[in-house]
Each structure stands twice: as C-alpha cells, then as structure tokens.
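All protein chains of the complex are present and in place, except for one that has been dropped.
Up next, chain A:
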Amino acid sequence: MSAARRCSPPRALAGLFVWRLKNTGIRQIPCQFVQLCHVANDRLITFQYFNFLKRMYVTQCNKDLSQRAKPKSDSVASPFRELQQLDQEKKVIHKIRPISPVHQPLPEASISNELREMKSAAETEDSVAAVRVEAKGDRQWKEMKLRLDDLPGILARLSKIKLTALVVSTASAGFAMAPVPFDLTCFVLASLGTGLASCAANSINQFFEVPFDSNMNRTKNRPLVRGQISPLLAVCFAASCGVPGIALLTLGVNPLTGALGAFNIFLYTCCYTPMKRMSIANTWVGAVVGAIPPVMGWTAATGSLDAGALLLGGILYSWQFPHFNALSWGLREDYSRGGYCMMSVTHPGLCRRVALRHCLALIGLSAVAPVLDITTWTFPIISLPINLYISYLGFRFYRDADRRSSRKLFFCSLWHLPMLLLVMFTCKKSFLEKEDKGDLLGESHGRAMEIRLP
C-alpha cells in the first residue's frame, strides 16, 4: 500500500525534528509532545505545545497548514451552577507563511516550517481531506477512545469539580462554626469525605441526564454528552468516589455524618434528578440537598445534630431559592423545550414570590444565630446591609420580573453567601465564653486556663 510505504519518511523526519527541538533546548515542550510525534500516523499530523495559558494547534488539513489559537475557556467558567458560556471561545486562524530557514525562527514558525517540509515529503491526496481529526472542535467526528491524558479533565467536568469545591467550602463553614475546639484531622477527613460524596452525586446526575443535557445550551458540553467517557466508566467513577467517601465519613469522622452524606447522595440522584422532570417541588428538594453539607460539617465537629446545625442548614436552604430562581428565569426556553418542570416556566409568580420570601428569611435567620449562641449579636447587625441588599434585589425581581433583575439577583447571590459565612465566622461566639458563663469559680477557671493554652 502506498500509505504504508510513506510511513517511514515522515516518522524519520519527525524523529529528526524532535531531536533538533530537544537540542535547541526548548523547555516548554513536555514529554507528551514527544510522545505525540512518535505516534503520529502518516495521514495526519497534530502537534500540541503549551504556551502558558493558550493552547496552539497546528493541524494539517486539505494540504494547507493552519495554526489555530484557542484560549482555554475553562478558567473563566462560573464556579456556580455552570453558567452559560456567554463569551464564546475565540478562534484565531493564521496562515503560516513560509519562512526561510536561514533566519532565527521563533519556535512556532520553526515547527510550522518543519511541518511544511514533512508534509511535502509525505503528501497524500485522498485520505487527508476525508479524515480530519482535531484535538478540540465541536464540528468534527471524534474517535471514542479514552486517552489517559484527558482523563483528569474529563473526570473533573464529570464530577462538576467547581460545584464540589463550593459544597466542600460550605461544609467547612459548618465545621468552623461548631462550638468545639478545632480538630484538623477531623476537618480534613470531613472535607475529603464530603468532596468525594459530592463528586459521586454529580457524576450520577450527569449519567441520568445525557439526552436532556444535550438539548440545553448550559450543559451541552458535558463529557457524557460529548462521548468522551462511557456511561459504565461514569458509574464506576461515581462508585469509586461515593463508597470511599461515605466510608471515610462513617469510619473516620462519625456515623451521623456518614449517614447524612449517604442520604444526601440519595436525595440528589434519586429524588431531585428525576423530580426535575416531574414536578416543581424539585426546587425544594434541591434546596435541602444544598443545606445538608454545612449540617454535615457541624455534625463532623460535634457529633450531634444541634440547633446550630439546623440554623446553618436553614441559611443555606433559604439562600438556594434566590440563587436558583433567579438563574432559572433566563433559562425558560431551554427548560420548556427540554421538558424540565421549573417554577420559572410553570408558575412564574410563585417563582418570584418564593425568591423574595427566602431573601427576607435570611434576615430572620441571621437574627436567630445569636439567640442560639452560635454568634454574637454583632452578626445580625453587620450582616444586615448585605441581607437587605439581596432582599432589595429580590423585591426588584418580584416586581419587575425581567431578565435584568433576575441576573442582578443571581450575581448578588454569588457573593452574598461567601460574605455572609465569613461574617458569621468572624462573629462566632467563642466557646470559651460559654464555658466561663456556665461554670463555677475555682476549678472552672483552672480548666479554662488549660484550654486557653494553644
């Protein structure tokens, strides 16, 4: 076969080329690049080298060389609930002009130059036009072959790693607010267990929703939708995260936290996910799912489900409504077409009322915190401005019912929660004060002295 005969010259040239690059000491090119060179087949040549934040692809197609600069879009994606990619990836296509090898060419130009030489040596007419495989690119046919290099990225997207990070941080907030001495080991184990449980739940959620995700703009680039990973692998990954995660929580922390974690996974995957397509009550179930992690953090620290845990859970529960209802306001078309039962589509008035109601509830819950001895009275006072602001935006959303007010409310909710939790932590009532209050003199002071030592 002519194709087989043409195997050797490009590979030899590729080998020479790699040797030359190595000798010129271009350190940016990682080992993967070398590996890619060696496995390049005679029909297509794809090179990838890393240039700090950008990835440049030099591809051969239709006997033309083109260099495509594609900025990495992952870093600008919203950490919460995967916002629609409003800024599209910018593609810049440059035509590489032939550069005389006498000059000192830049690395990019030298690569393209070498490619031109190799290409002219190994030219095939029919197969190249037919087979166009690019490393990235939505419009191309791709081989469904899992590459180990891509696996971490794929699993990160499958487990919604950014959302998981947020969940772990709310659990950490719950742990931090608990009125007990800080135990680092317990904290780490609880955070790890919660993170693993969240990864498992998110993976199963994506496993259940493939055709629906394909039809919504917000979710159409998920790994299972794009065929980057098989459903079996997704389930195995979920199991391999969920089982150790819950085991870690049950055995390493305490059984109550483990039970809460398992219950949360069940609630999210088996209740919330199917309910999304059946009834608007899914939003309330989803709010409970969001409220459980801080409760888990608290129970991990104290070992019991106190009023404080429920209050923290209540704050997260109330927060979910302005956050989600505002977000869903702009997605009504996708929800309607995709068959999702959301308040914003079926009961728009209720949607806005509930959002406002829960913004106001946040003020009330913040006021309850000092009553339960979780924080000092400074907390409701300091948090009043931000709570009033989000309530104001909630009111505007209720009254105006337009896209602008919904977006304002949504973006406010993104910074409101971290700030509220931070203020709560700074206003945390030291458990030392509580001990002093309730204890007798003498020995209690001695005990207090002991605790005060670091």
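Note that a residue touches a chain if its C-beta (ideal position, glycine included) is under 8 Å from a C-beta of that chain, and two chains touch if they have at least 3 such contacts; residues count from 1.
Keep in mind that, in the parts below, contacts and distances are computed from a predicted model.
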Omitted chain, identified by the protein name its UniProt record gives, among "Cell division control protein", "Electron transfer flavoprotein subunit beta", "Metaxin-2" or "Cytochrome c oxidase assembly factor 8": "Cytochrome c oxidase assembly factor 8"
Options A:Met144, A:Ala165 or A:Ala307, residue touching the unrepresented chain: A:Met144
Selected residue (touches chain absent from view) among A:Phe187, A:Phe208 or A:Trp298: A:Phe208
Hidden partner chain, residues of chain A it touches: 43, 127, 130-131, 138-145, 207-208, 210-211, 214-215, 220, 225-227, 230-232, 235, 274, 277-278, 330, 332-333, 335-337, 339, 341, 345-346, 348, 401-403
